[in-house]
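Selected chains from the complex are presented in situ; the others are not included.
Read from first to last, the chains carry the letters A and B; within each, the first residue is number 1.
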């Protein structure tokens, strides 16, 4: 086996780190104590990895945003990716720069989290779930497998997003340039699997949206809605 | 090129194996005859790969389950991943330990299969499809692209799951602790694309669920259902 100096660690790594084979650590990366990083994972320039963080295999962390000619540019704020202590990152995960992952957060395999996102402590982001840019997610949320959290959204604390939930943030579907707005989901609400939330809708506190529902307008607190379009039901 | 001893093969590899560049094979891995493994793929400790298995590039196979503080722990049974002969595993795939992949199974690119899963011979798991823990899938099933097979589910033989089908297994959406139960889909049934199945529903034999339907209760054998919620239709 190659010794440390022959691997591709361009930053200082604490002795307590356990690093897999073919790990790449670019420069200006900070690694806390007792960090584990799986094989073939890459930590890009400037990222900060807290104590006791566990990262799986084949991950790419700290990605700089990129666009083509037709895409809106993200604000260039030169911030780094920060992953707080005790977080667990799965395998084949991508996470962007300018994003903050809270303490003891779990990010599942194949998930992707974009730039300018904050994820509160102990929140779970399921496997293959995607969190787009400029979104704030509270503490103790559960975002299940293959759920799609669009950009410019707010999820308050203790929100549950079922598998395959879909959200959108552009009511003109690319036809006009305006300030995109995703859903605002208030604390304690639960969204059933494969439900669809339209741009800018607000879901009240402790409200339940049924599986497969299509939410086209704001929903009040403490009720249950279902159907296409979603309407209040007695439970 | 590096010779074998300088690569990261910590188990004994048959001469008949064709291994890509940057492949990592951890210890206690068993590799059959005529196995092909693509570049940058990792086979984790204890996995068993049968004869004539073909594995793509950038895969992670044999992953140990991990959880955060708020997630249920998986039963620790210390079993290994077993991939039987003739299976084809795509690229950028993740598969967990304690899972058995049958003969001539096809697993598409970007797919993920979790722990304590069995997949019957010749079944197809489409690209980016996800199979969660404790699920049994029969023989000759087709699970299409981006379909989500939740945990604690049963799919009998010859089941067809269309693309983007969504299932769930937790009727309280995280609010109570109970024995989670996914759908039970009986032999020969077909589920249309983007349909939603609620926790614990049974789909009868040779029944057809239309595209986009939301199945909220058990469905009898040999019928066709569609709509939100799904109802029997004449065909």
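Operating definition for what follows: contacts are C-beta pairs under 8 Å (C-beta built on N, C-alpha and C of every residue); 3 or more make two chains touch, one makes a residue touch a chain.
As the structure is a computational prediction, the values presented were derived from the model and not from experiment.
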Copy number across the full structure, from 2 displayed chains: 3
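Everything below uses one rule, namely that only the chains that are shown with their structure count from here on.
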Where subunit A and subunit B are represented by their mean Cα positions, the distance between them in whole Å: 23
Subunit B contact footprint on subunit A (complex, rising order): 1, 20-22, 38-40, 54, 56-58, 86, 88, 90-92, 104-106, 109-110, 122, 124, 127-128, 140, 142, 144-146, 160, 162-164, 190, 192-194, 208, 210-212, 227-228
Residues on subunit B engaged by subunit A in the complex (per definition of touch): 8, 22, 24, 40, 42, 44, 58, 60, 63, 66-71, 92, 94, 110, 112, 128, 130, 132, 146, 148, 150, 164, 166-168, 173-175, 194, 196, 198, 212, 214, 216, 228
